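All protein chains but one are shown at their positions in the complex.
For subunit A:
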Amino acid sequence: MWNFIKWEVLQFIGNKKNQAVYIILLLLSLYYAVAVAPNYEPIEKVSRDEMQAAYDTREAFLESVEGRDQLYPLVEYAKFLFPDWNKLELQRVNALDEQDLAAYASATEDWYEFSNQTIYSSGDLFYYNPLYYTYGNRFAKDDGFYGYGYTASRFQDYTEGEHKLSYELFEERTAIQTLQRLLSDFLPFVILISSVVLTADIVLKDRRNPSLVKGFPLADWKRMFGKGIVAIVGSIAALFPLGAGLVLIGLREGFGDFMLGVPIYNTAMSIFNPGPELFTRIPMWEFLLLNLAFLTLWFVALVAVIILLSITVRLEFINIAVGLAIIFAEFLYFERAVSPFTDAYWYPTSYIQVGQVISGTRDFLYASQLFTMERGMLLVAGSAAVCILIILLITTNKRFSYTK
């Protein structure tokens, strides 16, 4: 068995298509590091000018209403709030002027908590950062609410933790934070597509060399198992070329550290009850490890599906088509905030974006408490187990031959 796996590894490495996949991933990663990452514009930037402008606007407002009575209730309300808001704003500005990053982190945490509570409960009186309101976003206020809560939690961690603070850290530009952001963005798609392409021919390639392998004294189910192991390890190895880009980013922006807190959306909390408890945090290493575990589970499931198709349908094109269909299926039914009207939380395909599932963003987007990591992992593992069982049943049939 071990010898067969070694042989398959040799085939896998020598396969030109696989080599191309790794090279493309490496180039993509370098392109991202050189051309895309430097242009990253976070919504929650460290911008003294913006803070000063906001401060000045509120100050001007306060001066304009100073000494006036019988004000319109909403104006009165603003007059009541703005001094506290500006006090926090001024603390942030002063901290930046003094280059006191710890003070800036502490003030920023307070500012985001205060702002979030104020804006979300103010009806249409106050607005979040305008960048949440782009492209006709119907859920801008919710996104702002999530974004401010997330940022508050992040800055709480910077205040309480023992991290090397920097502007890059505050804007999530360090290598590890970039990885964290991408895991909640398009990276799972890239990784899982790579896995599908790497695996598509792992069984069917033997149909080109049947006389070489057919007679091996090894049971077909063991061969499938061996091929599956190689495909999964090969898929995990696809993460390494991506690491090259992260190293480049790390050299430029700093690497960050594995103890950084990653905010996890607390699904049990009501969206109408903003506050620091809306997000809990887990260490970065745990977040990355959970992502790796979930992605590995997906590799197992995708590899199992592709092997099953390879011994039944036996068309490489179908392997790729079905693999991609699984990865992108959620786009067919995804709709925001439809939790009461959907059973999508029972579909394994709703858990492709592993970073978002782990961080609770998926729950937030569906306005649900049901798209949990645990449920996702169980569904994906269950699907993989069913496929593996069917593979076992087929390959132990005495009439079966996968090279026909």
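The rule is short, and it goes like this: a contact is a pair of C-beta atoms (placed from the backbone, for glycine too) under 8 Å apart; a residue touches a chain by one contact, two chains touch by 3 or more; residues count from 1.
By our rule, contacts and distances are computed from a predicted model.
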Chain not displayed: protein name in its UniProt record ("Formate-dependent nitrite reductase, membrane component", "ABC transporter ATP-binding protein", "peptidoglycan glycosyltransferase" or "Alpha-ketoacid dehydrogenase subunit beta"): "ABC transporter ATP-binding protein"
Residue touching the undisplayed chain, where the options are A:125, A:212, A:289 or A:325: A:212
Contact residue for the chain not shown (choose from A:3, A:94 or A:312): A:3
Interface with the unshown chain - residue positions in subunit A: 3-4, 6-7, 10-11, 14, 16, 208-212, 214-221, 395-401
